[in-house]
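The structure appears below as structure tokens.
The complex appears here minus one protein chain, its other protein chains still in place.
Moving on to chain A:
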């Protein structure tokens, strides 16, 4: 009896490897190999067309003196610090609202999810219109209250907040859906017993909902951090990095150095430093969320 279970397990183990092999192969071909190649390229002066000589740490030395690269880093970190907490707060709030069982709630869920379905570039183009200083809907509405709205995307003070707003609008929908799934996975008996013990609604959220959602929050915050540090599309369409470089991002610079200036070696070095930064922020996030501890 035991022996036959062992045999079955071994067989299943073997088959499991067979099944994950295609995926792993694809992963190796399209992810692992390019990453290793990029690491190698970051130590060369590769320009796609004519040369690929070993330059040791030259690219990294240049990078540490490159003021613009660090400006773009400052920009995305500022962006992340505002975007990530707001994203979690708003998606969770929205999910809790949409988690009630009421008539027509599905319609509301769908409507809140819709912005996610539009392409980043198309949505950003529409927002350029909405945020136009003279003819845009936003400033016209402010005008009803006698407020002269700013040139949202053209002024240094409002350009980054505008991008934060547009990206939030677009990313909350999908995170809301993930949170709803998380909320529905919280066992009812926990709430029931808490109620019996006289716990207030806030206490139930604080001691049941929030801890139970920890894996969900970890997933959402990690994805948000990665996405935030790799910000590109919206910033590119809305402001082209302007005004005064306040919305320029590392990915924008990497693209420009690599594909426009043909300095692939240097661009690879920039990309590697960005990847390391993402790793560091994800680790910090893991600590904050205590992701490795089990959910009770």
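Quick note on the criterion: contacts are C-beta pairs under 8 Å (C-beta built on N, C-alpha and C of every residue); 3 or more make two chains touch, one makes a residue touch a chain; residues count from 1.
As a convention for this text, contacts and distances are computed from a predicted model.
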item	value
The complex's invisible chain, by UniProt name, from "YCII-related domain-containing protein", "YjgN family protein", "NADH-quinone oxidoreductase subunit C" or "Sugar ABC transporter substrate-binding protein"	"Sugar ABC transporter substrate-binding protein"
Candidate in contact with the missing chain, chosen from A:8, A:29 or A:122	A:29
Touching residue (missing chain; options A:5, A:49, A:107 or A:196)	A:49
Candidates A:39, A:86, A:120 or A:154 - the one touching the absent chain	A:154
Residues belonging to chain A that touch the chain removed from view	11, 18-19, 21-22, 25, 29, 45, 47-51, 62, 66-68, 125, 128-129, 132-134, 148, 151-156, 241-245, 248, 256, 259-263
